[in-house]
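All protein chains of the complex are present and in place, except for one that has been dropped.
Naming follows writing order (A and B), and every chain is counted from residue 1.
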C-alpha cells in the first residue's frame, strides 16, 4: 500500500500569445489547466499575470456576444476618440519609443480590468465555476504578448 | 521548553451563500477569519474566489449607504436598461440554458469588480485595515453562490 506524501510545488511558466485583432479576448483556460497537470499540483494557487500595460487578465463567460458587450463597456468608460494626455506628443517627454501608438484609452481599459488573476486548485483541479473561463484581453493589438504563470502549492508523490 | 517548527499549510474550503436580493453585498470577513483560525495558518495568503460570472469579491468599507453608492456607480457604468448583445436571444446561440436571464449588465459589473481577492496573513492574523471588510457581491440574485477559499502558507506546531 502506497502512502502519498505532500511535496512543495513552485513552478513558473511563460506563454506567448500572438493576438490577431485590436481588441480580443483569448481564452487561456485549457492552457492553464494543462500547465497545472504538467506541474502535478494537487492544491494551491495559480497566479496568471500579463506582462503588458495594455492587456488584462479576466475571468468571465466565453459567450461571443457578451465579449462585444465588454468592449462596449470599456469604450463607454474610456472612449477611443476622447483626448488623452498620454497621446499628446507635443507635451509628452517620458517613455517615448519609435512608432509610439496613440493608446491612452487602452491603458485606461487595462487599468480597470487588472493585469492578473489568482485561481485556486483543489483535489488536483482548477477551481472554476460552470461558466468561468480565463481570458487574456488584448486592448491594443495585434501584438505578441507574454504571460507569466506561477503554480504554487503542493503535489503528491 | 517548546520549539515551534513551521509547517506548510495548504487548505481548501468551499462556502455556499444563499443571496437574498438582486444586488447585495455579503460580508464574508468573519467567515474568512474563522477559516484561517481553523487552518492554523500563521503567515501566508488566503485567496477568495467566487465561482460565478455575475458575482464579485471586493474589499471595502461596510457602511450601508456606501454600498448603495457602489450600486449607483456600477449602474452608471453599465445601466440595467441599456442594450446588451448577450441578452439578444434572436441572435445568440452560445451557452443558452432554459430560463436564461437577461443579465448582460450584471456580467459587465462583475468584470469591473473582479472575481477574486488575495489577503495576507501575518502573526496569525488576517491583514485588514481598520475599515476593510471582504464582500461577496451578488449582481444577479437571488441565487445560491459558491466561493472557493485557498489558505496557503505556514503554521506552527
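Just so it is clear, a contact is a pair of C-beta atoms (placed from the backbone, for glycine too) under 8 Å apart; a residue touches a chain by one contact, two chains touch by 3 or more.
Values in this document were obtained by computation on a predicted structure and should not be read as measured data.
Screening A:15, A:111 or A:156 for touch with the missing chain picks out A:111.
Only one of B:34, B:73, B:89 or B:144 touches the chain withheld from this view, namely B:73. Checked against the hidden chain, the listed residues B:6, B:20 or B:142 yield one contact partner: B:6. The omitted chain makes contact with chain A at the following residues, 8, 10-12, 45, 47, 49-53, 77-78, 84-86, 88, 91-92, 94-95, 104, 107-108, 110-112, 114-116, 118, 146, 148-150, 152. For chain B, the residues touching the chain absent from view are 6, 8, 43-45, 58-66, 68-70, 73, 76-77, 112-114, 117-123, 127-129, 131-132, 152-154.
The definition used in the following text is that only the chains that are shown with their structure count from here on.
Note on chain placement: the centre of chain A and the centre of chain B lie 19 Å apart, centres being C-alpha means.
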